[in-house]
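Excluded from the complex is one protein chain; the other protein chains are retained at their positions.
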């Protein structure tokens, strides 16, 4: 199975970032990885969750959701069903943990930054696009806070980006689109810091279990992809 | 209080329509009324709700929702709260009723068109923008169905558009932005067909009750606004 | 289609009001419009919702519900289903807004009046009967508060009543019963103050859209019905 | 502590039954035990719960609820809270079990009778009033079914009534009002058939545990009260 | 129908108590009545429910639940269904009321003891095993509190135990297993204090209603069973 868009196995899809897509949010970015389109908003609140109060530390949290017609066939709304599904919960938690890896909470002061990642259109890799875009929204919200002197230091220790990799037809491929993701034997999401260390590694054998050599190949590919995304984030934030 | 954007009292905000904003949906439109931005998607399903089965008639239904940071300050997600709020319910029902007014269900065949109106950014008039955009998404979904010979006739009897009007400082104004909406003594949403008849009239005194003369002035203004929107819809669909 | 009970097109059904139907409530009324029977209770609480505290202003809120066998065929309880339906939400909000239009919140003092409108039997026009009865329950609760010196002035600026009107077989009719309501092309609920101004106008084309002349005829009819109800309310409160 | 209304310790409060209080229900009764007022409706459905289908047997089920202002101070609605409370669940189950004790399900045919017991006003003994009234509503619904030849025999084997008894100040008392109920050391609800056998005995020590002699005294008192209620039910059904 | 395990009609199943089954809980017991196995945990909290605060009194509350495969066929989890069922609610309330009958809340101090009774395996009589085991867990938690000087006196006035009895084939039997429970015409749960008085008596006719002589026989049997359980509890606590 060749790649649907003829990419090289280690090539990202075209990544496009539009900062400030929302007028009200303290930071926001519409990020696209090919057909995947995620709107990331950062909301600054001068309050903390109850368990975090009087700690002198800030907090960053995230919520992920998908519009009902982001996908090929329509999905019912979680608000209508009255409960958040397991997948949504899992991804929201992943985004929150990933982004928190780049934050110095003392420097953030007693503020909460709430990240909302809403998938407007899905074509594979929505969670990794969400993490990559959420970092940009956070960075802009931090600038906004700096301008209002709400910080106690520089809260961004490093940057964070994420990419999916997988084994398709026995080949390790970077940045799977939906079609490849469905066909992959193994699917892995990797989150890295700007200096190339790992924040999250989540590999799952969808079909045949994978061996150590395959795992190593996927990790190499992902590390390269994250390095490229780090560059794209920096460029976007420099504009 | 002058209009925040210096519009004439009977002038619409700039209206912008992008058809086909989504790759997967059978019809879609991103519609903007000034800072209000609503993504409308039409999903065609070859099934019917249980109570409608074996009637020989199709169905059109709608759901409205708002992203958490569409507004000035962030709102909690209804999926997290575990229940859909009264306002959301009310607007979803309004959109569904309004759009159904232009549909011949026999001609639609035994299909359901599900309309999803998601407010990406809110600056007043989100429900009327949703109705105006949902009609366009529906029209495109109907074309899609026609191409696949899923119809039994021409299901669109007329078009439908909607606008808000209100009394601000005693003056009847068309297409209120959020700032005006908050200050209005009376707020009214009017839905009209393409030939100028009324589908819905919902007037509410937020402050002082209104008299018949004021009501008449608001209805005149709204009828004019809907006529202008009908023209904009036709233009967008002709592109 | 003649009227099922041979009324004139501008004639109300027999309206019956029993004040003080409940022993515990600070104000209560069992109100009947023909076969429609709504129990309205006003509960006085010396507290305020969180967002209203320390404003120096009182609050009035309303909840509407229907017993499961109020209707021809039984409906499941919303408590069992675990969620309040859209129609219930919408009507509760309408009643609250309507009644608040006659209240001076400063004079009410920092108290909440909670209005509960429970439909014991439904035969059309339950929401308008609920508004008309809730005003009476409120007026009695205000008297109760006056007796206990809980007020800071006279909180009732005016009275509020409501009626449904509709187009049936092309004829504008006042106070539709269930059978007429089901057959109406257009259905409209109108809420007026005691001095004849409008608080709410909610007209919906169930079938064919309506034109301006039809809308005007319906508004005239409703204004007359509300005036008659204002007289009935005054009489009941004078007993 | 004397009885608040000077009754003898073995005397019921005035019991009043209005049959056919609802126009739509197949059977209904508004039953009053002093200030306690419960509206009982029986709805006949020609279907069965899934687990009961194709058994050749009918079913009877019950739901109990209280209007928010039935009590001295207002209670929040269970529909708003989104869940039915433990007390409501428990009483609904008790009513269902109690009423089923008098039914021959083969004779009932493959029909469900749904009993709704809604407390309009509460002054102690709401669950026992509900059972006593629900039997009357059921009997009327059975007559309605007989008239339409929906039965396969005589489904009512016996009648069912219920009463509360309790120990107040060491004295065994029949039919406690709210004030006595709150002060009782032991509270007991007893459901009997028309021929004096027991369907349910639920005794609870609210304060000091009770001994066998006290239990015997309470059972005697309850048996007498149920016999009196059986007579009242027969009289009401004979009217 | 002979007893499935050839017991005498007044004989308990083998009762086995393992105290301290949990490392973290302040008191715990795994209690077995034949194949019925309930894990009871007592958690001490130095806080009180809101309505109990500043009363100078402690509180004891209980929750009952069943693992999904405690029974012959699997039951869905209540957490997945999103609501606690009526039976669970009812039993949790029964356990709480029963255990509170042996507690002096003044002596307990302003502490809450939360009792969790989780049925690991069910073979009839789970609620009565839960009560009997919960008392042991509570007694150990009280010892733990005494060791930490958290008490203001001796909070255990007496002990509490519980047993089920029933009429099977017209015979009064003690401690029904599941098979007998399913076949019983009458089923009764009795809770007694250590000195033989009654805390709860809950008798239900599952089939034919029962007469006073049958009720008396069941009460005698239950009193004997509870006396035996009181002895077993004392022995376990003495080890």
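Labels for the chains are A, B, C, D and E, by order of writing; each one numbers its residues from 1.
By our rule, contacts are C-beta pairs under 8 Å (C-beta built on N, C-alpha and C of every residue); 3 or more make two chains touch, one makes a residue touch a chain.
What you see is a predicted model; the values in this text were computed from it and never measured.
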item	value
Touch partners, limited to displayed chains, of the chain removed from view	A, E
Touching residue (missing chain; options E:22, E:57, E:107 or E:156)	E:22
Among A:16, A:53, A:146 or A:197, the residue in touch with the chain that has been omitted	A:197
Selected from E:65, E:150 or E:227 as touching the chain missing from the view	E:65
Residue among E:53, E:77, E:148 or E:231 that touches the chain left out of view	E:77
Residues from subunit E at the interface with the omitted partner, ascending	22-25, 28, 35, 39, 41, 43, 45, 63, 65, 67-74, 77-80, 82-84, 88, 114, 116, 118, 120-121, 123
Contacts of subunit A with the absent chain, listed as residue ranges	83-87, 89-90, 92-93, 97, 101, 188, 192-193, 196-205, 209-212, 215, 219, 223
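Please note the rule applied: only the chains that are shown with their structure count from here on.
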item	value
Steps needed, at fewest, to go from subunit C to subunit D via touching chains	1
Self-contact between copies subunit B and subunit C, residue sets same or different by half	same
Where subunit B and subunit E are represented by their mean Cα positions, the distance between them in whole Å	59
Separation of subunit B from subunit C, taking each centre as the mean of its C-alpha atoms, in whole Å	28
Residues within subunit D bordering two or more other chains	82-84
Chain pairs in mutual contact under the definition given at the outset	A-B, B-C, C-D, D-E
